[in-house]
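As you look at this complex, bear in mind that one protein chain is not there, while each of the others sits in place.
Now for subunit A:
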Amino acid sequence: MDITYIILIPLIPFSVFLLLGIFNQQIKPAISGYIGVIGLSISALLSYYAAYQYFFVYGKVDEVYQTFVKKTVWMNFTDTLHIDMGILVDPISVMMLVVVSTISLMVHIYSRGYMKGDDGYTKFFSFLSLFTFSMFGLVLATNLFQIYMFWELVGVSSYLLIGYYYTKTSAIAAAKKAFIVTRFADFGFLIGILIIGYYTGTFDFETLNNPEGSAILNWASTSYMGLSVITWALLLIFMGGAGKSAMFPLHIWLPDAMEGPTPVSALIHAATMVVAGVYLVARLFPMYYFVEDGFALKIVAYVGAFSSLFAAIIAVTQTDIKRVLAFSTMSQIGYMMLALGVSGYKGIEGVGYMASMFHLFTHAMFKALLFLCAGSVIHAVHSNYLKDMGGLRKYMPITNITFLIAALAISGVPPFAGFWSKDEILVAAFENNRLLYYVALFVAGLTAFYMFRLYFGIFWGKETKYEHIPHESPLSMTFPLLFLAFMSIVAGFVPFSELVTADKIGFEGHMDYPLAVVAVAIGLTGIIIAWLFYKKENDLAAIFSSFFGIFYKWTSNKFYFDEIYLFVTKKIIFDHVSTPIARFDKKYVDGTMEGIGNKTVLISNKIKGLQSGRLQDYAFFFVGGVVVLALVFIYIWTN
C-alpha cells in the first residue's frame, strides 16, 4: 500500500498554521476561517480515503492487518540510536486520523460562528491548525522520540489555546498549570524513553512491539529494585500518558483548562489530546502486555479505574457545566485505561484493547458534541453556571435534542454509540477482574446520573429570568452539532472487533446479553434519579446532598487536590527551595567571592605600608631579607 500521500494529512494544517501565523495581521478574519476549514476538509477527506484504503482494500494480508512505515533519519545519537521522522500506518493510527480530522473539522466549522467578532480570530485558527498538525504527527509517529516531540507540541498548542484569552488572569494561570503539570509528567516519560533506548537499543515501535523481538523477550535481563528496568520504563512512560490524559493524581490541570474557548475544550480537552495517553499505552500495548507478565498494565488498569470513579464522584457536585464535562472526560478516559489494563492479546482475549479503542472513538464523537452543545448554551446565556440556566429547550431546540442524544450516548442507552463501546469494556472487565467490573458498573450509573442532572438542569427545571432572550445558535454552530449527533448514533455500529484489535487479526464480535441488560438498567436508574431530582424544581437533591454532609463538601471542592498541589508548589518549592537558593546565592556563594576580593584589598592595604618610600625602611628589609635567605640556604646545605 502506498502511504506517501498520508504525509499531506499533517502537512496541510501545518502550512495553514504558517500562513495564518505569519500573515496574522494581513489576512482578513473571514478569509482565515475559510482557509482553516478548507485546509482541514482536505485533510479529513484524505484521512477517510486512507481509512477506506487501509481497512477495506490493501491493509489486510492473510487476514492480518499490516503495518506500513515510511521514515527518514532526522538526527543521529549513536551508531544505533537515532530519531526518525516518518509515518506509521496501522489500525489504531488510521482510526485516530479519522477521529482527529473529523472532530477538528467540526470544531473549525463551529469556531467560525463561535469566535465571530473576536480580536484574535486569525490567531485562533492558526493555533487550531498548529494543534491539529501536532496531533496528526503524534498519531502517525514511528518511534518513541517522534511521539515525544509531537507530544510536547500538542502540549504547547494546548497551552496557547487555554491561555487564548490572555488578558484574563485565570486563563493565564490555567494555561501555565496545564503546561507545567504535563511537563512534570513528561519528565517521567522522557526518562522512560531514555531507559528504553539504553536497554533495548532502539526507539522504533515496530522493533519494540514485536512479541518475538529482543526488546520484549529480554525484559528480564536487567532489574532494578525488584522490577525489570523495562517495567520501570513502561511505568514512567505511563506517567507521561497519565499526565496528558489527566489520570489521578495528575488530573488537576484538566478542570482549569476549561478557561480556554469552548471549541478548544471540545477538540483538545475532550476528544483528541487528552486521549493521547490511552493511545500511547495502546501503541506500546505488546510491551505492556508481555513484559513482566503485564505488571505495568495492571497499574494502568487500577489507575484508570480509580480515576474513573474519583472523577465521576466529583462530576456529580460541580456547578460549572464545563467542569462537569471535564470531570466526565477524565472519568471516561479512566474507563479506556481500565479497558486496556484488563485486556489480553490474542484474538477474543484482546477484547479490552478493542473496547478501549472503540470507546475512544465513540467518546470522541459524543463528548465533543457535549462540549459544543455546552458552548452553544454558554454562547446564548453568557454564563458557565447551572444556576443561570434552565428551561432552555424552548429557545434552543437543536441544541436541546443534540445534547439529549449525546447524553443518552454517554449513559450507555442502546442504540446510541456509547452503549456498544461501554458494553465491550464491561465484558472485558467482567472476564478479567470482578472488582474493576463493579467499579466500572458503579461509574456507569454515576455517569448517567450527572449527565442527566446537567441535561435537566440546562434544558428543563426552573426557568431563569433571562436578560436577553436566548436564541438558537447560527447554522455554522448547529451543523457540527447535528453532524456529531448523527455520529453519536451510528458510531456504535462500526464493526470494531474486525478492524482494530491487539494482534491485528479481527475476531467475531458478540453481545453478552446479561451484562448488557445489567449495564442498561444501571444507566436508566441513574437517569431516573436525575429525572426525579432535577426535572422540576424540588428539594430532593438538597436533602440528598445534606445526607452526605462533609463528604459532599469535600467532593464539591474536588477533594482539595488543587490546594494540596498549591501547597507543595507555592509553599514548599517556591518559598522553601527557590527563595533560600536565591538568598544562599547572594549571601554565601557570592559572599565568598566578594570576601576573597575584600580580603585581597585588606591584605594589600596592610602590606602597602612596606612600600613607604623611606630609604631606611628599604635598607632594613634588604638586610633582613639577605639574613633570612642566608639562614635558609645554610640550613639546606647543612642537611
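By definition in this document, a residue touches a chain if its C-beta (ideal position, glycine included) is under 8 Å from a C-beta of that chain, and two chains touch if they have at least 3 such contacts; residues count from 1.
Following the convention adopted for this analysis, contacts and distances are computed from a predicted model.
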Completion exercise
Of "Sigma-70 family RNA polymerase sigma factor", "NADH-quinone oxidoreductase subunit M", "Amino acid/amide ABC transporter membrane protein 2 (HAAT family)" or "sulfate adenylyltransferase", the UniProt protein name belonging to the chain not shown is "NADH-quinone oxidoreductase subunit M"
Practice task
For the chain that's not shown, point to the residue among A:Ser221, A:Thr319, A:Ser546 or A:Thr579 touching it.
Solution key: A:Thr579
Exercise for the section: Looking beyond the chains shown, say which of A:Leu11, A:Ile172 or A:Leu227 touches the absent one. Expected result: A:Ile172
Completion exercise
Among the options A:Gly86, A:Gly197 or A:Pro255, the absent chain makes contact with A:Gly197
Problem - Candidate in contact with the missing chain, chosen from A:Leu153, A:Ile348 or A:Ile489 - result: A:Leu153
Problem - From A:Lys60, A:Lys116 or A:Arg183, residue that would touch the chain that is not displayed - result: A:Arg183
Exercise for the section: Could I get the residues of subunit A that touch the absent chain, sorted low to high? Expected result: 73-78, 81, 83, 145, 148-150, 152-153, 156, 159, 163, 166-167, 169, 172-173, 175-176, 179-180, 183-184, 186-187, 190-191, 194-195, 197-198, 574, 577-579, 581-582, 585, 589-590, 592-593, 597
